[in-house]
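Every protein chain but one is kept in place in this view of the complex.
A and B label the chains in the order they appear, each numbered from 1.
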Amino acid sequence: MEIRKIVGKVTPQENKEIQSLFERRNGLNELAKILDANDNELYEKLVKDLGETSTKFQQWWNEKAKKYGWEGHPKGNWEINFQTCEITLVVNE
Amino acid sequence: MLTYLVVLLDDSSVSYCHYENGCKERHLIDLDVLKHGIIWAMKENLNIQFVYPDYQLPEEYRNTIEMVDHTKIGPIACGENLDVIVLDDLLVRSQTDGCYLWRCTLQELIDNKERLVSILSCATRLNVVLTDIIKWKQSEFDSYKDILDDLVDQMVELYQHGKRAQLNLLTDRLLLSSMNNCNAGDTTVVLAPDGKFYVCPAHYPNESVGSLHEGLHIPNRQLYNLDHAPICRHCDAFQCKRCIWLNQQTTTDCNIPSHEQCVVAHLERNASRTMQQRLKEKDIVVENSQVIPEIDCLDPFEKYNRWK
Partner (left out) sequence: MSDIKLIGREWRAGSCKTITFIVTKDCQLACKYCYLVGKNSKERMTFDIARQAIDYILSHEDNFREESVVWEFIGGEPFLEIDLIDRICDYLKKEMYRRDHRWFNSYRFSFSTNGINYHEEKVQKFIMKNSEHLSIGITIDGTEIKHDLNRIYKGSGKGSYQDVVRNIPLWIKQFPSASTKVTISSEDIPYIQESVLHLYSLGIKEVNINCVFEDVWKNGDDQLFENQLMELADEIIDNEYYKEHACSFFAEFIGKPLNPEIDNSNWCGAGKMLSIDAAGNFYPCTRFAKYSLRDKPAWIVGNVKDGIDNNKLRPFLMLDRTTQSPPECNACEVASGCAWCQGENYDAADTHTIYQRSTAICKMHKARVRANNYYWNKLFRKLELQEYEEQKRKSMNVIC
C-alpha cells in the first residue's frame, strides 16, 4: 500500500535546479543506450558526466532535506512536483 | 481616402520607383481608355499623374492630357515639359532648375557623388531611388552611411551658399512631422494601359483591383493604411516610402517592411538629424523643421519583437 503525504515545498529557483539535473540525468541515461564503440570519446565524456550529475542530484536532495527538515520514513522516498514545487513523502508499506 | 491616380501611358512607361519595368515593347494606352480614366479621376476628385514612355505621344493624346490639371513624370526623351524628369544617368544635358528623379544602385550612387552634387547646385529637387537594397548586407549599410555623411557635408555647404536644394534622402525628413509615404493602395491607385486598376505599377499586368468598367475594388485595403502596419505605425523615419512592392518581395505581406528597408530608412533619418545639427551650428534656419531625436536602433522590429 502506498501512502503519500506532502511534507514541504521548495523555492522556484531550487525547483529549477533539481529539474535541470533530473532532465540532464535522464538525457545521459538515454544517450548511454545508443553510444557504441565508434563513439569512444563521447562515451568517456558521458560516463564522467553521468557520475557528476548523479552526485549533484543526490547532493541537492541531501541539502534541501537538511535545510527544510522534511519528514522522512525508512521505507519511503521523497518526490517533487515540478509544477507546484511541493515535496511528497511516498511510503510503501 | 483616394487622392491620386497614376496613369501609365504605355506598357513601357518609365519606372519612377524601386520596381524595374522590364517591358520594352511599346503598347500605348487606348485613347478612349485614357479619356475615360481622366473623367473617372475628375469625378473622384483625384490628382492625376501621367507616367510617360521614352517617345513622344501622338498629338491627340497630348491634347487630351492637357484638358485636365495634372503632373507629368517621364524621361527627357518623351519631349514633354515634365514636372518630374526621370534620369537614366546623371549626365544631364541642360542642368536647369527642375525636379529630377534618379534610380540607381548603391555603387552608382557612390561613383556619381560629384555629379549628383552638381545637379543639386542647379535643380530644385532630386529624388534618389535605390534599386538594390534587397541585396544589401552590413558592408552595404556601412557604405551607405558613409556616402550619406559625405552628402550631408555637401548639402550643408550648398545651404551656406544660399542654395536650398532638396534631396529626398536628406532634406525630406527635416521638414516632415508625420509619415509621407508612397501610399499605394491607400491614397494612390494606378490605371494601366489595359484599362484596369492596380495598387502599384509593379503589379501590372497580373494583380488588378478592378477596372474602369467594373469599378475599383481593393481587397484588404486596410492593410495599405499606416495604422495596419505594426512596425511602421511606431516609426519616425517619415521620409521612408514604405514601398509595398518591396514589402511583398521581401516579407510576403504588403504591410511589413524588410530589415533592409528599415535600416536604410533609419540611416537616412539619422543623416538628416546630423544635417539638422550641422545647419543649426551654422545658424542656418530651416523653417518648420522639428528636432529629430536621437535613437539607438536602426530597425524598429528589434524593439517590438515580442518573441525574443
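In this text, contacts are C-beta pairs under 8 Å (C-beta built on N, C-alpha and C of every residue); 3 or more make two chains touch, one makes a residue touch a chain.
Fair warning: this is a prediction, and the values are worked out from it, not measured in the lab.
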{"item": "Which displayed chains the hidden chain touches across the whole complex", "value": "A, B"}
{"item": "Contact residue for the chain not shown (choose from B:Leu87, B:Leu216 or B:Ile231)", "value": "B:Ile231"}
{"item": "Chain not shown: contacting residue from B:Ser121, B:Gln160 or B:Asn220", "value": "B:Asn220"}
{"item": "Residue among B:Gln154, B:Ser258 or B:Gln276 that touches the chain left out of view", "value": "B:Ser258"}
{"item": "For chain A, the residues touching the chain missing from this view", "value": "20, 23-24, 26-31, 33-35, 39, 42, 45-46, 83"}
{"item": "Residues in chain B touching the chain absent from view", "value": "219-220, 223, 228, 230-231, 248, 250-260, 301, 304-308"}
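Basically, only the chains that are shown with their structure count from here on.
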{"item": "Inter-chain centre distance, chain A versus chain B - centres from mean C-alpha coordinates, in Å", "value": "64"}
